[in-house]
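All protein chains but one are shown in place.
Chains here go by letter, A and B, matching the order in which they are written, and residues are numbered from 1 within each.
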Amino acid sequence: EGGKMAKSTQLIDNEVFRAYATYTGIVLLKMMLMSLITAYFRITRKAFVNPEDTASFGKGESAKKFLRTDPDVERVRRGHLNDLENIVPFVGIGLLYALSGPELSMALLHFRIFVGARIFHTFAYLIPLPQPGRGLSWAVGYSVTFSMAYRVLKTAWLL
Amino acid sequence: EGGKMAKSTQLIDNEVFRAYATYTGIVLLKMMLMSLITAYFRITRKAFVNPEDTASFGKGESAKKFLRTDPDVERVRRGHLNDLENIVPFVGIGLLYALSGPELSMALLHFRIFVGARIFHTFAYLIPLPQPGRGLSWAVGYSVTFSMAYRVLKTAWLL
Partner (left out) sequence: EGGKMAKSTQLIDNEVFRAYATYTGIVLLKMMLMSLITAYFRITRKAFVNPEDTASFGKGESAKKFLRTDPDVERVRRGHLNDLENIVPFVGIGLLYALSGPELSMALLHFRIFVGARIFHTFAYLIPLPQPGRGLSWAVGYSVTFSMAYRVLKTAWLL
């Protein structure tokens, strides 16, 4: 193992890249968790969207009543979509940022604040916490991604 | 061609990375196909969401009746969103996994199962197949991504 990689780059040996891999792994797993939470609420609230998903509850009208929206399911789905909208830019811009040669301490600062803010955002959305808790955590993550994008564009700029 | 790349990394010469590029290319094209299927159903079912999209059907009430939801269109859109929720983590974690130096055979196993599961998932959603076909294919793809994330975090861990 590692023999094949030796012929190519060893990005994974770079500390900034390792930090990026760690935090990206964590925040993508957190996003994936939203699918499980949605499934949990769909099953416990008996609120489905596809007719084939309610077949085990019987046929006809008895199953049809479970084809409905539920406020808790919809809340998790909104949190999931918000993750997609914010974590996708982090993963893409974060990769370019990690390859732009930042100081490890500065990179860790960016990654830690972003991932912490998104974890807080999920709790704020699901509990839910009163505003501006969720809004502020969204803005913090947004600002971190913006800060990384600034460095990427400053370092790489070739239009 | 290749001259400029010679100065930098030749990731694309690495077999694991080539496998990653191949399967990621395929699964992203599959996801893009969902847009075409949505467009196909919108046009054949005459079910649109933007008023400007129905202008060719006439003005006023005659066009307004095509501003509606259609079960088939909504089904494809749910499949598309499910793709986004699952393929985004695969692309991000898969890249880090490919750079973590796995055996080629193990990497191919992960990539093949994931892409196979997602193609099956699309058929299961669109036909639709009875459950638990769609649910299981979703769980298989989810587990593969989780397995890659485990290796990434084990290899790269730097918090």
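Here is the rule we use: contacts are C-beta pairs under 8 Å (C-beta built on N, C-alpha and C of every residue); 3 or more make two chains touch, one makes a residue touch a chain.
Here the structure is a predicted model, which is why all the values come from computation and not from measurement.
Per the touch definition above, the residue from B:Thr24, B:Asn82, B:Ser100 or B:Thr122 contacting the chain not shown is B:Thr24.
Touch with the chain omitted from the figure is made, among A:Gln10, A:Ser56 or A:Thr69, by A:Gln10.
Taking the complete complex into account, residues 1-2, 4-5, 7-9, 11-12, 15, 17-19, 21-22, 24-26, 28-29, 31-32, 34-35, 49-50, 52-53, 55-56, 80, 84, 87-88, 91, 95 of chain B touch the chain not shown. Interface residues of chain A facing the missing partner chain: 9-11, 13-17, 75, 78, 84-86, 88-89, 92-93, 95-96, 99-104, 128-131, 134, 138, 142, 145-146, 149, 152-153, 155-159.
Keep this in mind: only the chains that are shown with their structure count from here on.
Rounded to whole angstrom, the centroid-to-centroid distance between chain A and chain B, based on C-alpha atoms, equals 16 Å.
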